[in-house]
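The structure follows.
For this depiction, one protein chain was excluded, whereas all remaining protein chains were kept in their positions.
So that you can tell them apart, the chains are marked A, B and C in the order they are listed, and the count of residues begins at 1 in each.
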Amino acid sequence: MAACLRFTQRVWKSFIDNKGHDARCFPNLNISHARPGIVMASLQIEPYNVNRVGTVHGGLITSLTDTLGSLAVATHGQYMTGVSTDISTTFVKPAGKPGDVLHMTARLEGIGKSLAYTRVDFTNSEGVILAYGTHTKYVGKSVGHKHDLKFSLDGETVVGGKEVTERE
Amino acid sequence: MAACLRFTQRVWKSFIDNKGHDARCFPNLNISHARPGIVMASLQIEPYNVNRVGTVHGGLITSLTDTLGSLAVATHGQYMTGVSTDISTTFVKPAGKPGDVLHMTARLEGIGKSLAYTRVDFTNSEGVILAYGTHTKYVGKSVGHKHDLKFSLDGETVVGGKEVTERE
Amino acid sequence: MAACLRFTQRVWKSFIDNKGHDARCFPNLNISHARPGIVMASLQIEPYNVNRVGTVHGGLITSLTDTLGSLAVATHGQYMTGVSTDISTTFVKPAGKPGDVLHMTARLEGIGKSLAYTRVDFTNSEGVILAYGTHTKYVGKSVGHKHDLKFSLDGETVVGGKEVTERE
Partner (left out) sequence: MAACLRFTQRVWKSFIDNKGHDARCFPNLNISHARPGIVMASLQIEPYNVNRVGTVHGGLITSLTDTLGSLAVATHGQYMTGVSTDISTTFVKPAGKPGDVLHMTARLEGIGKSLAYTRVDFTNSEGVILAYGTHTKYVGKSVGHKHDLKFSLDGETVVGGKEVTERE
C-alpha cells in the first residue's frame, strides 16, 4: 500500500478511536486512494444515515465535507489537520438510500502556513454528481506534529519524517 | 404550550422516528420555543458529538444547521420542509465539549412558493457566538400536506388547518 | 464559430448592453469556449479591478462567480438564466494585478425544472488555482424564452429552436 494512503488511513483511524461524531455517522468509511493533495473514499449508506423521507440526510453530506476536507489536509503529511473556518455544501441531487454507495473525492486546493483550502465532490456509483462542498481550515498551529511525514509526489514513499508502524 | 411549538416538536418527532441521521446525532435536541419564523433549541453535548480532540465536531454543527433550518420552515406551518440546495456554516470558536450545552436560534428569513431561506446562530450558555449557518431550501413541492397548519403571528393558536392530536 | 459559443456570447452581450454592473466591472470579458455545460473565459485585469493594495478585489471574483455561473446556464441554451439563490467564493491566493490575465472555467453541474447548479474555477496564466466559487440559481421561470436553443452535445450545431442572426 502506498505510504500516503497508509498515513491517511491512520489519521482516519485516529478520528474514530474516541467514538465521536465520525464513528457515530460513518464508521465504515472506506478510504481507497490517497496521494498528496487528493483522497478518494466511499461509503455504503446505512439506515442511520437518512432523513425522514428515507434518503441521505444533508447532515451526512456536510459532515463528510468536513471530514474528507480534513483527510485531504492529511494527504499532505499533516497528522493534525487544523480547525474549520468555513464549510459550504451544495446539494444537486438526492444522494441515495440505504444500500447505495456514495463516492467522494477530496482535493487539497491550496495550503500555506496558516490556511488550507479543500473541496469535496460526491458522486453515485454511475459517476453522477450528487453534491459538492468546500472546507477551509486554519492550520497555523497544526504543523510539526511528531507523526508528520513528507511523501513523494506520487504518494508511494516516505521522503521525510519517520513513519509509525502499526504496532506502535 | 403554544400551537406553533407543539407543531414544530411534532415535525421534529417525525425526523427522529425512523432512526436516521437526526436520531443518530442529536436524539435529545430540546426545542424550547417556536413561533412563526423562529425556533430556539438546545443540546447537551454528548461524547459521541465530538472530534478527535474532544470538542464539538464541525459535522454536528453543520448537521444542526440543516435540521434547525428545516424546523424554521416548519414554524411557518409546513409539515414537509423541502429539500436543501445550499448549506453554509462558519465556525467562530470551538463549540464546547461533552456536558456543555449548545444553544441554537433558527430564523426563517424568507419563504415564497419555491424557496425558503433560513439562518441559524449557535451560542454557548453565556450567549457567546460559536458558529452560524445559512440553509436555503427548495419548497416548491412541500406545501399542501394534510398536516399543514396556519398559526397566529405569536404562534399561540391555530388559525388554519386541523391540528393532529397526540393520540392520532 | 460553434453555435453554443455564439449563443453564449450573445447572452453575454445582452448582459452588458444596459451599462450595468457587468459592463462596469469587466466589459472586456473574453468568452473563448462554450459547449453545453461548460464555458471558459478570460479577463485582463484593469486598474479599476483592484483593492487598495493593488491586487484583484474579492468583489471582482465574486461578481465573476455570479456572471460566469449565469453564462454556464446559458450554455444549456437558456437565454434567460434565472435568479441567484446562493453564491459562495473561496480565495486561495491573490488573484493578480493590472496586466495579469485571469482565467475562468464555469460548469453547469446540474439543472432541473427549478434549480441550476454552477461552479467556477479561477486560475492564473500558469494554471495555478486562485479562487473557486459556487452559484446556485432558481430557473423555474426562465425556460421558454423565444431565443432559447438546443445544441448538439459538442455545442457545434443548433438542434432545436431558431437562432437569431447578428443583424436582428
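By our rule, contacts are C-beta pairs under 8 Å (C-beta built on N, C-alpha and C of every residue); 3 or more make two chains touch, one makes a residue touch a chain.
Keep in mind it's a predicted model, so treat the numbers as computed, not measured.
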In the full complex, displayed partners of the excluded chain: A, B, C
From C:Q44, C:T62, C:T105 or C:S152, residue that would touch the chain that is not displayed: C:T62
Candidate in contact with the missing chain, chosen from A:E46, A:D86 or A:D100: A:D86
Hidden partner interface residues of subunit A, rising order: 85-86, 88, 114-115, 117, 134, 136, 138, 140
Residue ranges of subunit C at the interface with the undisplayed chain: 14-15, 17-25, 47-52, 54, 57-60, 62-67, 83-91, 94
Positions on subunit B where the hidden chain makes contact: 86, 88, 90, 92-93, 109-110, 117, 119, 129, 132, 134, 136
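Just so we're on the same page, only the chains that are shown with their structure count from here on.
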Cα superposition angle of subunit B on its copy subunit C, in degrees to the nearest 5: 180
From subunit C, the most remote chain by mean C-alpha position: B
Interface composition of copies subunit A and subunit C: same or different, split at half: same
Inter-centroid spacing, subunit B versus subunit A (mean Cα positions, whole Å): 27
Distance from subunit C to subunit B - Cα centre to Cα centre, in angstrom: 35
Shared interface positions of subunit A, touching two or more other chains: 86, 88, 90
